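All protein chains of the complex are present and in place, except for one that has been dropped.
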Amino acid sequence: MSTILSRRRSVTIMVGIAVIGMGYFLARPSVAHAQGIDQETQFVLNTFAFLIWGVLVMWMCAGFTMLESGAVRTKNASMICLKNIGIYSIAGLAYFFIGYNLMYVDVKEVIGTFKFMYGPSADEVALVGGQAEAAAKVIDGGYSTMSDWFFQMVFVATAASIVSGAIAERVKIWSFFLVTLLLTGIIYPIVGAWTWGGGWLDGMGFQDFAGSTIVHSTGGWAALAGVIMVGPRLGKFRRDGSVSPTPPSNVLVVTLGVFILWLGWFGFNGGSQLALGSALDAVAISHVLVNTNLAAAAGVMAALAVSRPILGRMALFAGLNGAIVGLVSITAGPDIIDHYWAIIIGAVGGVLCTAALKLLEIVKLDDVVGAIPAHLVAGIWGTLAASIAAGAQLHIQLLGVVAIGAFVFTTSMVVWIVLDKTLGLRVSPQVERLGQDVGELGIEAYPEFVLMPEVYDEDEE
Amino acid sequence: MSTILSRRRSVTIMVGIAVIGMGYFLARPSVAHAQGIDQETQFVLNTFAFLIWGVLVMWMCAGFTMLESGAVRTKNASMICLKNIGIYSIAGLAYFFIGYNLMYVDVKEVIGTFKFMYGPSADEVALVGGQAEAAAKVIDGGYSTMSDWFFQMVFVATAASIVSGAIAERVKIWSFFLVTLLLTGIIYPIVGAWTWGGGWLDGMGFQDFAGSTIVHSTGGWAALAGVIMVGPRLGKFRRDGSVSPTPPSNVLVVTLGVFILWLGWFGFNGGSQLALGSALDAVAISHVLVNTNLAAAAGVMAALAVSRPILGRMALFAGLNGAIVGLVSITAGPDIIDHYWAIIIGAVGGVLCTAALKLLEIVKLDDVVGAIPAHLVAGIWGTLAASIAAGAQLHIQLLGVVAIGAFVFTTSMVVWIVLDKTLGLRVSPQVERLGQDVGELGIEAYPEFVLMPEVYDEDEE
Partner (left out) sequence: MSTILSRRRSVTIMVGIAVIGMGYFLARPSVAHAQGIDQETQFVLNTFAFLIWGVLVMWMCAGFTMLESGAVRTKNASMICLKNIGIYSIAGLAYFFIGYNLMYVDVKEVIGTFKFMYGPSADEVALVGGQAEAAAKVIDGGYSTMSDWFFQMVFVATAASIVSGAIAERVKIWSFFLVTLLLTGIIYPIVGAWTWGGGWLDGMGFQDFAGSTIVHSTGGWAALAGVIMVGPRLGKFRRDGSVSPTPPSNVLVVTLGVFILWLGWFGFNGGSQLALGSALDAVAISHVLVNTNLAAAAGVMAALAVSRPILGRMALFAGLNGAIVGLVSITAGPDIIDHYWAIIIGAVGGVLCTAALKLLEIVKLDDVVGAIPAHLVAGIWGTLAASIAAGAQLHIQLLGVVAIGAFVFTTSMVVWIVLDKTLGLRVSPQVERLGQDVGELGIEAYPEFVLMPEVYDEDEE
């Protein structure tokens, strides 16, 4: 089972320490009850951890759905719901059919294996088929094969979710689903092969514990390419240079989404320890959860504090985004020991992101939910910050950020351009004005509620 | 401790394998660390798994509440909230007072014990009371008695939740609560006694891993009887043969409900392995979670794909229902090894359900949330499909489907009829037109929002 290299490294280290520890204890026979955890218990704990943390990460898809569907105007909220249930479904299928194999199976520097479908090992099939003698070999694997698949699958869904919010309210549903398919089946797995799969970037020492760059920046770069290609919503940027405010249509739902994401992130970062089979793992995961929470809390407070000078008022939306930003920022190195660094990293992220929100307006990029500041900017910051507090090398981190950015931005730009020339990326102005819910989908998000009439600047169109 | 038979079977098998495995390893003393997990650790893991998975299943009640309260018209949404918090409360109490004993304690072919209240074993009482010497006997039980009760209790709540959505918007609250009481206290426990309790159907080899038939079809049959007896909502089916569309009043909330159910289903199916005490269990649960997710994803995409030819447009509601359908379909056999079968089973379920949605309209049955297609039709399909991929015998599966269907449909029909003749099933046309929120409950779901005036076809009433 050499399919998982880098993401399994901590397991290897852990086992190594367990062995050393065992020797230590064997030399002290009086400490009879501390010989290290037996292998089968380790196997169960590692597997159960993958599953439980994975379930929490799956929950993040609901978080993105709420965040986005509450952030867009009501006339496009149903479409966001459809997109997000579609993203999670497509991602899960694409990663099963080809993604995981490309990312983790026999990776040679840049890519794994082109093979159709992933499944349990032969020993595991034998074991569940009733051959008890297969247990020893299964247990040697350290964890159940498919529990790892499950945990990796929910990550790819996260990357795809990021794109959806940025280009909301104007992209065609089928074009978007095609982008999702390619992102989750090919682009993200290749980035993953370079790093967690044990490819060239991993060989150079690139560190990204849970995916500030690998997941969040990847989603962010694809989103940036999309935002550029699709263009701003009608009327967002006025001829006189002013920006039309498009406040969230349902603040409660946005807030719920942020809480869901915060909760799911404990699985995202905690599970990325990839093991629960030793005291070392348990201690490390505890640090990860504490740092994750501190960074998010600091992100909220920092974003609230700077929102007044930067954006003109204490902005709830900045605070909510601050939580996401803090979480993304700490994701590359959430296992740092000095917890105050988590606060600093999260707070700096909160400031950077709030500034980036302003910058996007200046360069007239229309990112509906602020996904680019929250995932791309904070993802880069977090990856670099891992060199301050978590022992990574700055130049390797920079190399990883640039290489992955160039690859994802370029490939997804090509995809967007090809789609633009073929299926088309953007709904008609009529559909956009009417809203995608009625125009494309025929179902309003809140059909019984009386809504404000929309006012258009005629000179904008 | 002979109280749990069938649902404990996998534990028994597992222990058997562990013993064999132990012999295997004892014959190979060099593999020092793979002698099987010690009994107390198994006890803790089994118990913790029951509790954590059970907590996820409890969360499904919130999912049903959101799905239903977002699917009904706003004028009945508060009533749905009341019904669902009531369902979960009544189910939990009824199952404590009589349900569990009927289902699992000393089952003789068709029914368990009529006894008031369930509780921990005498050994467990002794242990928590400070008698440490009771620990050995407690540990022999394999898991904490009440952790199993908790896990079984959240299942009965699920069965009852299914009924609520189908007959929403016109049934009287107290009649509905009485149906819930009888369903959760008596009808479902008897079905459970036949199967998971070790009764006659289990003896014949009927297989239903987590309850495609036992939970979902049971709820579905009770719902079908209810829909027939209560009749369609005023104005749903017009005299000219056309069907009045009643779109969800809050699509975001429906979508949230679906995500909650999807997440909770990992507990529903994963927990039905009923153990976490060996590598075998850990591997099996991993397969269960992967299959559960693949079936749901396939259900979404299949339902979206066929919604256009069958329903006339790509329907978000079909896609959302497709997730539920995929989940119900895989529930009878989520432990299959060839994961592509999960995709096929979920996809076929998605197609069947979308067709069933259309069929219901043709036969003029008014199922507000599509509970009958999603839980009854998919439940039957999943139970039969377990004979394709999960080793069950088709004729036994058919027998179980028919026997349980006949029993639940008949008994719940009797309950509905008796209630119709006594308390009455249906609110007055005045209350129905006004909505149950104002008419029965005096609390609007969204009192500050301006709603569209409703238009009635006068010739319908």
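Every chain is named by a letter (A and B) in the order it is written, and numbering of its residues begins at 1.
Simple rule for what comes next: a residue touches a chain if its C-beta (ideal position, glycine included) is under 8 Å from a C-beta of that chain, and two chains touch if they have at least 3 such contacts.
Keep in mind it's a predicted model, so treat the numbers as computed, not measured.
In the complete complex, the hidden chain is touched by one of A:A122, A:L252, A:A406 or A:L423, namely A:L252.
Here one chain is not drawn; of B:V44, B:I228, B:I396 or B:L434, the residue touching it is B:V44. Across A:L93, A:L127, A:M146 or A:A284, the residue that sits in touch with the chain not pictured is A:A284.
Across B:W59, B:W221 or B:W341, the single residue that touches the chain missing here is B:W59. Where chain A meets the chain that is not shown, the touching residues are 17, 20-21, 24-25, 28, 31, 33-38, 41, 45, 49, 52, 56, 73-74, 247-252, 254-256, 258-260, 262-263, 266, 270, 276-287, 289-290, 293-294, 296-298, 300-301, 304, 313-317, 319-320, 323, 335, 337-340, 343, 446, 449-452.
Counting over the whole complex, chain B has residues 36, 38-41, 43-44, 47-48, 50-52, 54-55, 58-59, 61-62, 65-66, 69-70, 77-78, 81-82, 84-86, 88-90, 92-93, 96, 117, 119-120, 124-125, 127-130, 132-133, 135-136, 138-139, 143-147, 149-150, 153, 250, 253, 256, 441-450 touching the chain that is not drawn.
Keep in mind that, in the parts below, only the chains that are shown with their structure count from here on.
Between chain A and chain B the centroid-to-centroid distance comes to 31 Å (mean Cα coordinates, whole Å).
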